[in-house]
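The next block holds one structure in the form of structure tokens; read it before the comments.
All protein chains but one are shown at their positions in the complex.
And then subunit A:
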Amino acid sequence: MNQWAFVAAAYALALLATATVIVLSWRAMREAEGQAEDRPRP
């Protein structure tokens, strides 16, 4: 049993999942803040 394969899988999964949530949160924030600032006031 190659132990490094388990280590690599654990790190890849954790770092990819973290990166995904960062990107999604960042994009949602930029989009929402952009819309909140751009929309003309009534």
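Heads up, the rule we're going with is that contacts are C-beta pairs under 8 Å (C-beta built on N, C-alpha and C of every residue); 3 or more make two chains touch, one makes a residue touch a chain; residues count from 1.
Following the convention adopted for this analysis, contacts and distances are computed from a predicted model.
Between the names "Heme exporter protein C", "Protoheme IX farnesyltransferase", "Phosphate transporter" or "Cyclic lactone autoinducer peptide", the one given in UniProt for the chain missing from this structure view is "Heme exporter protein C". Residue positions on subunit A in contact with the hidden chain: 1, 3-4, 6-7, 9-11, 13-15, 17-18, 21-22, 25-26, 28-29, 32-33, 35-36, 39, 41-42, in rising order.
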